[in-house]
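A single protein chain has been omitted from the complex, and every remaining protein chain is retained in its original position.
Here the chain labels run A, B and C in written order, and each chain numbers its own residues starting at 1.
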Amino acid sequence: MKRIGMLTSGGDCQALNATMRGVVKSLYHALDEVEIYGFEDGYKGLIYSKFRMLTEADFSGILTKGGTILGTSRQPFKLMRVPGADGVDKVEAMKHTYHKLKLDCLVVLGGNGTQKTANLLREEGLNVVSLPKTIDNDIYGTEMTFGFQSAVDIATSAIDCIHTTAASHGRVFIVEVMGHKVGWLTLHAGIAGGADVILIPEIPYDINKVVKAIEKRSKSGKRFTILAVAEGAISKEDAALSKKEYKEKVRNRMHPTVSYEIAAQIQEKTGQEVRVTVPGHTQRGGDPCPYDRVLATRLGAAAAQMILDKEYGYMASVVNGEISKTKLSDVAGTLKMVDPESSIIKETKLLGISFGDE
Amino acid sequence: MKRIGMLTSGGDCQALNATMRGVVKSLYHALDEVEIYGFEDGYKGLIYSKFRMLTEADFSGILTKGGTILGTSRQPFKLMRVPGADGVDKVEAMKHTYHKLKLDCLVVLGGNGTQKTANLLREEGLNVVSLPKTIDNDIYGTEMTFGFQSAVDIATSAIDCIHTTAASHGRVFIVEVMGHKVGWLTLHAGIAGGADVILIPEIPYDINKVVKAIEKRSKSGKRFTILAVAEGAISKEDAALSKKEYKEKVRNRMHPTVSYEIAAQIQEKTGQEVRVTVPGHTQRGGDPCPYDRVLATRLGAAAAQMILDKEYGYMASVVNGEISKTKLSDVAGTLKMVDPESSIIKETKLLGISFGDE
Amino acid sequence: MKRIGMLTSGGDCQALNATMRGVVKSLYHALDEVEIYGFEDGYKGLIYSKFRMLTEADFSGILTKGGTILGTSRQPFKLMRVPGADGVDKVEAMKHTYHKLKLDCLVVLGGNGTQKTANLLREEGLNVVSLPKTIDNDIYGTEMTFGFQSAVDIATSAIDCIHTTAASHGRVFIVEVMGHKVGWLTLHAGIAGGADVILIPEIPYDINKVVKAIEKRSKSGKRFTILAVAEGAISKEDAALSKKEYKEKVRNRMHPTVSYEIAAQIQEKTGQEVRVTVPGHTQRGGDPCPYDRVLATRLGAAAAQMILDKEYGYMASVVNGEISKTKLSDVAGTLKMVDPESSIIKETKLLGISFGDE
Partner (left out) sequence: MKRIGMLTSGGDCQALNATMRGVVKSLYHALDEVEIYGFEDGYKGLIYSKFRMLTEADFSGILTKGGTILGTSRQPFKLMRVPGADGVDKVEAMKHTYHKLKLDCLVVLGGNGTQKTANLLREEGLNVVSLPKTIDNDIYGTEMTFGFQSAVDIATSAIDCIHTTAASHGRVFIVEVMGHKVGWLTLHAGIAGGADVILIPEIPYDINKVVKAIEKRSKSGKRFTILAVAEGAISKEDAALSKKEYKEKVRNRMHPTVSYEIAAQIQEKTGQEVRVTVPGHTQRGGDPCPYDRVLATRLGAAAAQMILDKEYGYMASVVNGEISKTKLSDVAGTLKMVDPESSIIKETKLLGISFGDE
């Protein structure tokens, strides 16, 4: 008999349910007896011992369903060791719940912060298996995260919609894409949507180079230009600032986001009408695409296999295009960024798409 | 032989190409000889005699294609009689182009402003046939406009995405829906997306009633609430202001749109986390949905029939659920709003969806 | 307090759940006490008293969910009065269940056969309110049924897919569309998908006219032709046969469906390669489109209003483009077919689309 705790933590994304179903279906198939304890709203449920017992039926029909049946919340890693207003030491509370329920393993689905806490719990002696959840695709130790492709689909669909309206009106359009501090989502959605300019945090832009790219299109007779801009895009000047100076600058920015700032600059420098669209939270919602359903299901099965093999302390991952596993100690604390020298960037540049850097 | 001028004017939307294809395919099928003059960028092309001759092949394969192959621009009705910087009297210039090209008829696709100008040209003696284009569905004299259902699909899809994320995080979410000064789009997308609160310009809201609706849900154990808010939504206080006072107030509003203002008020009054998503221009872009393709094709054929019958001065329309035609003089200058006493509002209220008014 | 029985009967379609949610949400909102008895698998559950009590929570989150939470089955009307192997008189059994549970009203969702049985139960003294469910749109007394537009979307999407492959290979392609004995679905999907030939039961085709239409396209340089063929399409010869002769002929047909027969004939007469695609049951599955969600919700609320007003014996319907109600006695036993003289057919012919009749 196995007693498994499970939780989803951090910002939600597509295929969380598909992944949990993958784990649980595999365990029920492999074992005669399993008990699944689903913690509510992420680590919060583990801290405050809020959970419900789940049966196989709870995981039936959720492969295609967005969101998470367990609920989620953000529990910042850096506050884990800081007692809250209630005086609770969160890590000790989690360990207490774990041991009280006599869990064999804790299965954690989450992004970078979540993985760090998972690694901390591992260090504290708990058996932990984790799964890489994020639309940002920024988790170190895996080439792909579930949620990413579904978000690419939504962001691309937004760019597709903007394409027809931009072409009809002959305008410059900016679509601001999510991705936190990395450019994966913008890069993929930008290529898929046929964007002419792609701005990502990893390649700071020079606004004059951006303007040059737009004007080159105008001169060649193109009526419109589409820019895919990451929410974390940053100019060369800003990238040269200290973290503190940059935060201060952002705080005083008169535009709600970097896209609006870029729009104002382009409008001023080119005289062309510029519009901004921000698909926002839609990018992390909705049902998972088939790619993510397969990925999630496979990762889930791989996590179940680890539990069966008692190989704890790993995150199910994708390495060299194949399902694999990566040590939690390697995953935690590192951000997977787009390498400006990588082949995908080179290919994109070869196509003539501008990153605003040259 | 018929010589037909054609233009698309105002904000673009889905199914413009499908409609033009419907007109042109029908004319080519019915007549031995047709000449199609496509004016570029709306009335601008007619004013400045910028056009290109189109053949049947130009309309092949565009049934499913968003945007407009002719381009479009906004030419405010109220400036039609006001000579611009170039001293051109726009109406006279349009009549000149029309007569110079010896057109038999001008086919105009557009929204309310466009219809007004079309009616003006009719009054000036031109043969005009028009088609009702807008995602707002606010054109008087027709129950349905093409573009509307496609926009409903996109806005609904945004609400669907927000639904899963709202449910996972237990948040209040506002989706701001387009629609200009009317609530049709928000009403339909709100019902289709399962919104709990729907705010539209035709039913001014009381923020306390909105808050009450949210708190009623919280009390009944629901973790989240979705509000579909029209870009033109207005509070009871603001609706009581004079037009001038209201404009002044909007100018000084510290929030970019009404949704952000409502979000701030809800957050303050309930303490719940509120997020806003604005799908924006995506709602008018992309490819037409099958419903719009059928509607557009039928309206296009109906317009062609009018040309064949020399019945000018009408807009192809939907009346009592059937394709019909409405006098341009009846269409021009009137806005089709949602009637707060209509059956769709009564049905929606019966369901328990709040309009923030009671 | 109201005690409401509810069942879904006949072939399933999209928006069954959305409709039931519309009814139930409205009743819960309007009344202090409601008891909902959900019968399993259509009339079968009513006959054999198989049901479960449902709460408001059962109807939460099902607006967008395809299928039916109650299950469904086909119970042919003509066998209702014929005792089965178990000797049960089905009508008496249904009345018995109804009275035993002291129901105030029975809410029935279904197609033509279902409506006939609903009318029979009305004649037998039960309070019945019905809702028009079918992808075929063939229910008399309503201009629109829920499920229809969702099926149009799927069938159109199939034609869209075939379009690119037909164009690439230069082939004749037949897409066989559902619709039972009527042509609504094929007509709408055919127009929306840009089909060149549309064959529906209401307009028997002459294979030579079909071939002529294909050859006309070839001569004008078109590389491919798309035919949307209703599963009930019939040739002029076959339409002239007696019902018995026709059935006999179909039984001996060497092709699985009429589309394959037409394909063979075209291939023989033109020498062109012809392919057939049959989307089949996919057309009745999946989640409801936004149009159907709005229609279903409104019809559901209208049915609830009837229950509140004790106006029994009606089907919620669409008349002149508005939500209305139609007497069950008028609905039962009549098929709503496409009128070959209707404006939609005239418009489609004006476009040059061939129905194979002229």
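Here, a contact is a pair of C-beta atoms (placed from the backbone, for glycine too) under 8 Å apart; a residue touches a chain by one contact, two chains touch by 3 or more.
Please read all numbers here as calculations on a predicted model, not as lab measurements.
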Neighbouring displayed chains - absent chain, whole complex: A, C
Given A:Gln14, A:Thr72 or A:Thr156, the one touching the chain that is not displayed: A:Thr156
Of C:Phe59, C:Phe173, C:Tyr291 or C:Tyr314, the residue in touch with the unshown chain: C:Phe173
Residue of A:Met6, A:Met20, A:Ala263 or A:Ala304 touching the missing chain in the full complex: A:Ala304
Contact partner of the left-out chain, one of C:Gly38, C:Gly66, C:Gly232 or C:Gly300: C:Gly66
Chain not shown, touching residues in chain A: 22, 25-26, 28-30, 63-64, 143, 149, 152-153, 156-157, 160, 188-189, 191-194, 289-291, 293-294, 297-298, 301-302, 304-305, 318, 320-323, 343-344, 347-348, 350-352
Touching residues on chain C - with respect to the absent chain: 8, 11-12, 14, 16, 41, 65-68, 71-73, 154, 157-158, 160-170, 173, 223, 256, 275-287
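Please note the rule applied: only the chains that are shown with their structure count from here on.
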Inter-centroid spacing, chain C versus chain B (mean Cα positions, whole Å): 31
Distance between the centres, which are taken as Cα means, of chain B and chain A, whole angstrom: 35
Contacts with two or more other chains, residues of chain A listed in rising order: none
